[in-house]
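Each remark here refers to the structure printed beneath this line.
All protein chains but one are shown at their positions in the complex.
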Amino acid sequence: MNDLKNTIKIFHGPQHPGITGNMSVELDLLGETIKRARVHVGYLHRGFEKLVERRTVVQAFTIVCRICVPEPDPNEENFARAVENLAGLEISEKAKYIRTMVLEMQRLANLFLWMGGQAGSIGLGLIPQWSVCDRDYMLDLFEELTGGRVYHMYAFPGGVRRDLPDGFLDKLSDLLDYYEKRIIVYNNTFFDNVIFKKRAIGVGIVNRDEVLKNAYVGQTMRACGIKKDVRKDMPYLMYDKLDFDIPIQQDGDVYARALVRRDEMIQSIRILRQIIEQMPEEGDILQKIQKHRKFKLPADDTYVQTESARGAMSYYMAGDGSEKIRRMQVRGPSLVHAYTLLEKLLVDSELADVAMTMNSLGICPPEIER
Amino acid sequence: MDLASKLEKLSLELVQKNDYLYKVSVKIDQLESLLLSFINEFNYITLDSINCRDDLEDGLFTITYCLQTEARDHIVMVQTSIERETASLPTMHTIWPQAEIMEREMHEMFGVDFPGHPTLIDFALEYWDNIPPLRRDFDTLEYVNSMNPFRGQRTDALDTKEEMKKKREAKKAAKLKAEQEAAAKAAQEEQNNPKQEVSGDE
Partner (left out) sequence: MVFQIILLIMLAYVVGFIYFGLYRNITARIQGRYRPTVYQSFYDSIKLFSKKQSVSYGWMFYLGPIIMATGAVLTLILVPVFSDSDFLRSVTSQGNLFVLLYLMVLGPLGNALAVGTGGNPFGVMGVVRGLTRLIGLELPFYIAVVGLIIAANSSDIVHIIDMQKIGGLNIINHPLLFIGAMISMVGFFGESPFDIPGAPQEVYSGPRTEFSGKFLALLMSQGSLFAFAKLVLIVDLFLGGADSLEMLVLKTFAIFVSIIFIGIVYGRYKVEQAVDFLMKLPTLIAVLGLARVVWFG
């Protein structure tokens, strides 16, 4: 390739303050302009899909949440729903409300973490300190509900593992009041910041025509003006009975994706308030299934999809009549974003934009290579 | 014509699994034309993932292409089976660019060949010289035992089963002894102070 003649090659990662996680991007630079980018993963391959094949449903449920590090709950939800589809289990309304609540709570926590990462990538060290602290309050609530701050192991096939503690919904309501005031502060400091606008507008523009065909999901899709969300198109749990909007923007650059995420935070708070009002008092938490090695999955396969904070996450699960899981394949939103989209977006952009673009697309290496 | 009748014409059966999910099984030589007709006629334009399942007992790989509509409200699983030994599939990366990375991963993990694919190199494993790891005849326990020599035990190591057995027996003996002592003490008490009849009602 002739345009690679005078370039120097540097590795952006795998140990670098400017990447989201543990992957490396091999860049060929001419000055500060990138001529070619290649993504290398493999530093976080833990072999989950092979681990699950030797395990029963109860054993696999404890490790599934560790597939994606910042967002464990969509994994648990997908696993539980796939097993319920295969085995034909029905869950009670209270369990559905609790699982919806957990999904929305972790969506808020993950969006705060994203905000810290995005601000840190442009050198604004103030926002990560604030947003990680605010996320910590949500993790304290998770600890009270499930026993674990980050990895919950809470959504089990058939419902959830334990009931809400006393006074939990009041604490959640107070926290949501606090978050509504904080989002105004973040708006003034970060989203209206002159430097952020100057750096983010016009950078990393995604072509609108190829978004749907190439399976770009999440905020990448919604910032191009396409109003689609798994919660509205293929609703699961309680989402068809709750009232919320899908925010969109039209420009498709880093700034548009940031605005979409900010509006999604506001919508999450709205959903959580409705859940707090509508939560039923009585109800079965967990439908009993047979113990451990007696619970056999039928010889069938299924495909489930959940909307995580970064896009649509899908699981393919197959059983074979025994108590072990025959095959579980995870398709996270980051696989296509990192390989098909990022390698194209970085060509003819600048070195200073790599960290910002990676944070904006929501690339999470643990779920690319499980 | 709608989906079920079109597939009946090709003598394929459309299974509906739930409100959003369909499944159809097809033979390998009809695969590409069926996928193209799904894109062009029924608006299933997105390839969400390519999944592979190793059916070792039948000597087959079961490949599933999951397509999603443009309106994002239905998913169809197009399933086909190929031989394990000579596993090879037509590459879809000219139709969908995201198929490039999915097929690269499947080549590394299962050993499926995709003639015409531009980058069939390693995805997550470097310098891997064993059989493709997600095949069911690759035994991870045996691999780990062969690669990592286990350190010997400490010199003061005890056998867990023996120690737990001893502990349980000691606990049982102590409980028995406590019961015997309590019974002996109660007998002693009764001998010293005979129980007084308490008159109930006057």
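Should a chain be cited, it is by its letter among A and B, assigned in written order, with residues numbered from 1 in that chain.
Here, a residue touches a chain if its C-beta (ideal position, glycine included) is under 8 Å from a C-beta of that chain, and two chains touch if they have at least 3 such contacts.
Quick caveat, the model's predicted, so the values are computed rather than measured.
Touched by the hidden chain within the whole complex are the displayed chains A. If you put the hidden chain back, the residue from A:Phe156, A:Tyr179, A:Phe196 or A:Tyr216 that touches it is A:Phe196. Across the entire complex, the residue among A:Leu126, A:Ala299 or A:Val347 in touch with the chain not shown is A:Leu126.
Of the candidate positions A:Glu32, A:Glu180 or A:Asp284, contact with the hidden chain is made by A:Glu32.
The chain not shown here touches subunit A at positions 8, 10, 16-18, 32, 119-126, 129-130, 133, 189, 193-196, 198-199, 350-355.
The rule is simple: only the chains that are shown with their structure count from here on.
Per-chain Cα centroids separate subunit A from subunit B by 21 Å. Subunit A makes touch with subunit B in their complex at residues 41-42, 45, 47, 49-51, 53-54, 85, 210, 212-215, 228, 230, 233-234, 301-303, 305, 312, 314, 316, 318, 326-327, 329, 331, 335-336, 339-340, 369.
Within the complex formed with subunit A, the residues of subunit B that make contact are 17-21, 45-49, 51-54, 64, 66, 68, 70-73, 75, 77, 96-98, 100-102, 122-126, 133-134, 136, 138, 140.
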